[in-house]
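For chain A:
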Amino acid sequence: MNAFLASFEFSPLAGVLIIPAAAAALLALLPGYWITARLNVLAALATLVCAVFLLFDRPVAGGYLFVDDLNVVFIVLSTFVAFTTSVFSASYIGHELEIGRLTPRYLRFYHAMYQTLMFAMNLGLTANNIGLMWVAIELATLTTVLMVGIYRTHEALEAAWKYFILGSVGIALALFGTILVYMAARPVIGEGNDAMVWTVLIAKASAFSPQLLNVAFVFLMLGYGTKVGLAPLHAWLPDAHAEGPTPISAVLSGLLLNVALYALLRFKLLLAANPLALAPGPLMVTMGLLSLIFAAFMLYRRRDIKRMFAYSSIEHMGIIAFAFGIGGPLANFAGLLHMTMHSLTKSAIFFAVGHIAQVKGTQKIADMGGLTETHPVLGWGLVLGVVAIAGMPPLGIFMSEFLVVSSTFAREPLLAVPLVFGLLVGFGALILRLNQVAFGEARGPATPAEASYVPMFAHLALVFMAGVYLPPPIVAWFQSVAKVLG
Partner candidate 1 sequence: MAVILDLIVQGAQMLLVLLLAPLLLGYTRKVRAHLLSRQGPPLIQPYRDLLRLIRKEVVLAQNASWLFRSGPYMIFAGTWVAAALVPTFATGLQFSWTADLIAITALIGSSRFFLALVGMDVGTSFGGIGSSREMMFASLAEPAMIMIAFTVALLAGTTQLSTIAHFMLTNGSLRVSLGLALAALVIVALAENARIPVDNPATHLELTMVHEAMVLEYSGRHLAVLEFAAALKLLLYLSLIACIFLPWGLAAPGSGPQAYVTGLLSYLVKLAVGGFLLVLFETSIAKMRVFRVPDFLGISLMLGLLGMLLLFVSRSF
Partner candidate 2 sequence: MGNSSIDIAHMLAGGMVLVSFLLLYQDRMFALLNIFAIHAMVLSASVAWQAHVQGAPHLYVPAAIALVLKGIIIPVALHRVVVRLGIHRTIETVVGIGPTMLLGMGLVALSMVVMLKAAAEADPLAREDLAFALSVVLLGLLMMVTRRNAVSQIVGFMSLENGLILAATAARGMPLVVEISVAFSVLVAFIVIGVFLFRIRERFDSVDLQALDEFRGERR
């Protein structure tokens, strides 16, 4: 334990962890919407600043925490999205208070939980210890469970419950996998802490028992895959997105899935480092394709707009898993890019959808229409977001999909065909619904929305920029990470 505390000398790394934790404690006590919302934003901003510092001075890897090329990508991304989402949630929650969907008590709870979630995710990302990472991800899951149920409507509670049960089983499986990894490592590294430390594990992985690693990866894939939302483990995801507060949907899609994916990648590296172990690629590719195609079809019959975009998250997680499964510098690069773009775009979409649902007073697609007429900014924002998520240029996802498909087709044509098929099916569904929501005769109330458009358009601007011009430093950075991923 003291080693754990010892790794907390003052550093950006410590900041990334301590600030949310402290903020959570503080927000749990403070009353009042105005101050807490601002404080929430402030804390998120501070965390972001620390994360950016991490880019420049990397602390040495401790026994529990460390920062390397791989996870710093995730940290910066998630802190950034966390920040913008907190800005969005400030205006969103304000409206929820007005219409009385949330009471101040729950607001306090909400903010505290928000920061706790940040803490848990940053901990999971920076953890240098597979046990610690497991604990952190479990914590993140439980927090989100509580936030999903926060409206305490029947549906919300059912969604939370479903999430909770499936999540717990996933956690259990992941733990078993973790134990197996330890078992594999122990003969080589010896008992005790070192046998769970990433840096050590990677270094010595080649000597581990390959079969044990294989079994372990099966459990980890299923355990963390549940969090990533890969089919057929996805069941919790759509409802959790649909019934929770929209900022949480944004955080879930934009961050939590990535964190779980990060865990998977780590273990993939571990297996890759062992020559005798089975390649984890095929498994990831299979589940990726399965998720992609399944989600693509599921998109068609959705009546709830948030649930629909939740399924699109499953679809894109499938694509990302596919890309990393294919492997190789090009596909890995594409996977990283796609993950980043998806986080930004999807959260932007949820920002738009949140306000839309507020002004229309419903999440039913059938009850909204002609948004570009009644609410031009929101409407066109949504159009832009959907066009982006559907993989249209000149937006970032187009580039990543271009790389994934073309690099795959050159190597395994037979894999590229179902990939393209899934992409096309999903595209058709998204545009179909977009037609319904954004165009046609205006339906539903036309009261002007009091919304903060800044986060949405900030994200979309970034996505647009990435689609046209990726700054060389970022490219170099991603490429180095892609190399790490092998």
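Picked so that all candidates are chains of the complex that A comes from, given by their letters.
By definition in this document, a contact is a pair of C-beta atoms (placed from the backbone, for glycine too) under 8 Å apart; a residue touches a chain by one contact, two chains touch by 3 or more; residues count from 1.
Fair warning: this is a prediction, and the values are worked out from it, not measured in the lab.
Asker: Looking at this complex, which of 1 or 2 sits next to chain A and touches it?
Answerer: That would be candidate 2, which touches chain A.
Asker: Which residues of chain A touch candidate 2 once you look at their complex with the stated criterion?
Answerer: That would be residues 129, 131-132, 134-135, 138, 142, 152-154, 157-158, 161-162, 164-165, 168-169, 171-172, 175-176, 179-180, 182-183, 186-187, 191-193, 195-196, 209, 211-212, 214-215 of chain A.
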